[in-house]
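In what follows, a structure is listed as structure tokens, so that the remarks can point back to it.
What follows is chain A.
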Amino acid sequence: MTDPVKTILVSFDSDFCLETATGLCEKGLQVVCISKTQGLLGTLYSDPPEVMLVDLTGDYDKAISVVSILRGDIFFSTVPIIGLLRKIERHRVDWDNCPLDDFVALPLSVDELYQRIHLAVSRIKRVFDNNPLSRLPGNTSIQKAVNEAIGKPFAVCYLDINQFKPYNDVYGFSHGDEVLRMMARIMFNAVMESGGGFCGHIGGDDFVCIVPFERAESICKTIIYNYDKIILDLFDEKTRAQGYYISTNRKGEREQIPLLSISIAVVSTESESLDHFARVAEIAAELKAQAKLSDKSSYIIDKRKK
Partner candidate 1 sequence: MQMIPLHLAAEGMVLAREVCRNDSSSTVPVCGKNVVITGELIRRFDLMGIRSLYVKGRPIVQEGEPTLEAILKDLDCRFDKVRNDSLTMKVHEIYTAFLKRSMGDDCGR
Partner candidate 2 sequence: MEDRQNDIKNVIMDTKNLPTLPGVIIRLNALSEDEKSTIHEMANIVTSDQVLSARILRLANSPSYGFNRVSTISNAMILLGVNVVKSLALSSTFLEIMEKNSLGLWEHSLGVAAAANLIARKLALPECEEISTAALLHDIGRIVIGLKCSKESEQIIQLAKEKQIYLSEAEMQVLGTDHAEIGGWLAKSWFLPEKLSDPISFHHDVTLSTNHRIKVSVVQMADVLVKASGFGDSGDIYVPRIQQEAWDALGMTELLLSEIIEELEEKLVDVKNFSIEMQA
């Protein structure tokens, strides 16, 4: 690791904070201490750390609830969270549902903590299934989530961006990446704000979310409404007004490319003929072909339900 690891230490004991931070700073980490919950989340969102240390000796429930909030947002999915615990608190921990990645015993050995921080950072890089661009879970997690949903009243929604490739070619990949990050965030927020669900990034401009079937349609509507509104920001006034931009295709001909839109194919996981992941994807592919007939954003819900 070349750059100093950006670490945040949350402890309601300010003396402990100072002492630990000094120790870690001497070893070359960059440490920010936070000793009150007021403003904590705002700070984390404005300046996300690479590793987070949470002192659980004070108000245990309060500290765990902060950790759980962070775990609930994909934005922090790549941030390892290490708890600092005394022996007596360990029996309180519900290890099966614990939002921590690791813990270090108190009284603290700064050496040990330092080594564990490094391990945690390199491990997360190694095992990370999430897409580095969108920070959403990738195919391994998606397959698992779809298989778990089969037979239950869920909907698997496959999203993809229409005309993404020409956009990428004309405006450059960094703008293309921005579109993908926006798509991820719009989908994630729509799903979470409707009451929760699974969100994943298959790769490229293909995304997926799994939500209770009865919520699927309203989520599709929200995603499309928000997406269509946001992408207008990516085009200049002239392009927006005329509704297309010019691209040159492989044959060297100039083509009118419509502005970006999305198609969503919604497959019910309760359908009888469904028995595995691959079948869900097949049905989605058929639906998508229909959805893509239009230049406008649209969604299609599988009529074969039951």
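How were these candidates chosen? In short, all candidates are chains of the complex that A comes from, given by their letters.
By definition in this document, contacts are C-beta pairs under 8 Å (C-beta built on N, C-alpha and C of every residue); 3 or more make two chains touch, one makes a residue touch a chain; residues count from 1.
Computed from a predicted structure; not experimentally measured.
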- Whereas the rest of 1 or 2 do not touch chain A in this complex, the one that does is 2
- candidate 2-facing residues of chain A, complex: 38-43, 45-48, 69, 72-73, 75, 177-178, 181-182, 185-186, 188-189, 192-193, 226, 229-230, 233-234, 237, 240-241
